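Not every chain of the complex is shown here; the ones you see sit where they belong.
Note that the chains take the letters A and B in the order they are written out, and that residue 1 is the start of every chain.
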Amino acid sequence: MDNKHEILELLRAVADGTATPEDALLELKRSPFEDLGYAKVDFHRSVRQGAAEVLYGASKTAEQILGIARAMGERGCRNILITRMDAEKAAIVSAGVELEYHPEARLGIAFPGDRPALGSIVVCTGGTSDMPVAEEAALTAEAMGNHVTRLYDVGVAGLHRLLSSLDVLMRARCVVAVAGMEGALASVVGGLVDCPVVAVPTSVGYGASFGGLSALLAMLNSCASGCSVVNIDNGFGAGYLASMINQMEGLKAD
Amino acid sequence: MDNKHEILELLRAVADGTATPEDALLELKRSPFEDLGYAKVDFHRSVRQGAAEVLYGASKTAEQILGIARAMGERGCRNILITRMDAEKAAIVSAGVELEYHPEARLGIAFPGDRPALGSIVVCTGGTSDMPVAEEAALTAEAMGNHVTRLYDVGVAGLHRLLSSLDVLMRARCVVAVAGMEGALASVVGGLVDCPVVAVPTSVGYGASFGGLSALLAMLNSCASGCSVVNIDNGFGAGYLASMINQMEGLKAD
């Protein structure tokens, strides 16, 4: 990481007299964190090889999104993931930059380019209505360079379809289980596979599903080991985490 | 039902002058309901052939339980089911009447006698800690004359055991699914069998199980058709309902 080099350079400038100690102090104080080389130059995590930059679209105007995306594109970014962007905004953005837009997942990829399809992530859903959230997860993971297999509508009513895809499930390095209502999918999948399971409760349902609460609680209480949960409808978060896990480097030999 | 006859008799007494209309009015007003033959002479449901009388032990003292049980016994009752009776009370009761006591289910059967084992009810649990509630259901159903098969600890971690008992499950006329935590068992069972499933959430669990709330919500949201839910830890209610369903008479030919 070259931040250390920057500080070192600053210190060397002090050492050789081209900067005064007072200037250096000021400089150090002004940028307390990133300049000190503490891990993160830019807290907007730069996703590594083959991956995407992330641009949260939810609280930005189409114009802001377009501006940022264009600027990033000019700096050479490719596969810029834009989350929670509705179709209306997407239309405006796509007028200004090349955009691959997925309306169901409300997700766009600006300056789409080649990306790898590493490892194996399985995204499965309990029902068809969980698909928008699942697609947000799957497209996020794909944009970040992962190989994704979709197993949709494999909840209780379609348990046989889940079981008939055991081979795919067993080969996954990470499974994203997306389900609303009673959220049993996470438990069932967690009991079958031997890799981390990221459970995503969805707000799909009615009555006593209370906006996803029932699925959330069920998933948190999952008896299966290896499961963890993200926020209701947080497909992006699940896809991002699954990508992190899928792309883990192996343990060093030492 | 002979209540109608009683009223008829009263009316006939009016008709033949042995009772005045005024007396009859008073009589009718004083016993507005049971005397009119509206279905239920005694709202303490008299359970039919081979079944038990029910005595709710929760809010009664050991002495009250003993007194009632003894009186019922004297009237010839057998297999009197006493619910929610702790071991201490049971000791006092068993000193006075013959009592078959099940400490785990906190359930006693006074004046135990022969009882049939009709049809087929399956009681299954997600884990071993759900057993007390499941036993309350199973023993209730048995006391009421049903044949009960227990499939315990067949939740997610033991799904293979559930699947290996599919034959038993498939033959059941009613299944009672007892589970705490994420309550997925009801959904899984409901997706497998073709008979009514009575789901019993239990307060087993910790953290976000919130005293059974997570299992309750999950079960209410079960995607599987044919499921319904009773109160948290209400093993008795589930056993009673399962007995009702199991002992349904067939549709008449007409």
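Methods note: contacts are C-beta pairs under 8 Å (C-beta built on N, C-alpha and C of every residue); 3 or more make two chains touch, one makes a residue touch a chain.
Just so it is clear, the model here is predicted, and its values are computed rather than measured.
Participant: Number of identical chains in the whole complex, 2 of which are shown?
Facilitator: Copies present in the complete complex number 8.
Here is the rule we go by: only the chains that are shown with their structure count from here on.
Participant: Could you grab the centroid distance between chain A and chain B? Build each centroid from C-alpha atoms only and quote it in angstrom.
Facilitator: 50
Participant: Which residues of chain A touch chain B once you look at their complex with the stated criterion?
Facilitator: It comes out as residues 126-127, 155-157, 159, 180-184, 186-188, 190-192, 205, 207-210, 213-215, 217-224.
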